[in-house]
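Here is the structure we will look at, set down as structure tokens.
A single protein chain has been omitted; all remaining protein chains appear in their positions.
Let's turn to chain A:
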Amino acid sequence: MFCSKEEAVAMETELLRDYGFGRQQLTEMLGHACATAITQVFPLASLEKRQPTVLVACGPDQNGCVGLACARHLRVFEYIPTVFIPKRSSDALHQDLRLQCERMDLPFLSYLPTEVQLINEAYNLVVDAVLGPETELASVGEPFTGVLQTLRGLKAPIASLDIPSGWDADESSSDGISPALLVSLMTPKRCALSFSGAHFLAGRFLPFDLQRKYELNLPKFSGTDAVVQL
């Protein structure tokens, strides 16, 4: 079930090229599913602060796109998400998703405070959609290194989308972000083998023959659920 970075990329390519899926579609389904997983692990009633505030940190690539869709669905599910985008993206889909969040009146942070206490006090939860498995870790610089450092120091729980930002998709990590919740997208990556928090799988759209081709052996989703707990 746990696949490598290369396999994950190959699968996504096939979905887009051979199965006729569009990035917008997949991103929407994944964002919606991630929001669903978050509500299961951090239900509204369980949040300690007066307001159901959530900070959603979105990087410039596909991981960030899923984060933006997730933020919008969290708003629909009655959370109060605030979006933080460390670096503007040149990706058209990212820009559209960002605009949708703005039009839904989601507040945006212009910078991430380095004092972690401010974040801990303001937000019940932080959604980490900064870096995904496609990121070349060696090329990661500012502002991301600063953001990751801040996230590492947080007491507020973190929910990471696909992989915890800064982790290598194929390896376990000892000093990276330690999220309370990991939502793997489509299929868990190898690095998730060493993950010990709550682990959900999102992406209930993988065609059955694609699952067979990559020998995914994914667990069964129940009923009409968009996510399944691993």
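One rule holds in what follows: a residue touches a chain if its C-beta (ideal position, glycine included) is under 8 Å from a C-beta of that chain, and two chains touch if they have at least 3 such contacts; residues count from 1.
Here, contacts and distances are computed from a predicted model.
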item: Among "Cell cycle control protein", "SUMO-activating enzyme subunit 2", "GATA amidotransferase" or "NAD(P)H-hydrate epimerase", UniProt-listed name of the chain not shown; value: "NAD(P)H-hydrate epimerase"
item: Hidden-chain contact residue, picked from the options A:36, A:89, A:135 or A:160; value: A:36
item: Chain A residues that touch the omitted chain in the full complex; value: 18-22, 24-25, 28-29, 32, 35-36, 39, 75-77, 96, 99-100, 103-105, 204-205, 207-209, 221, 223-224
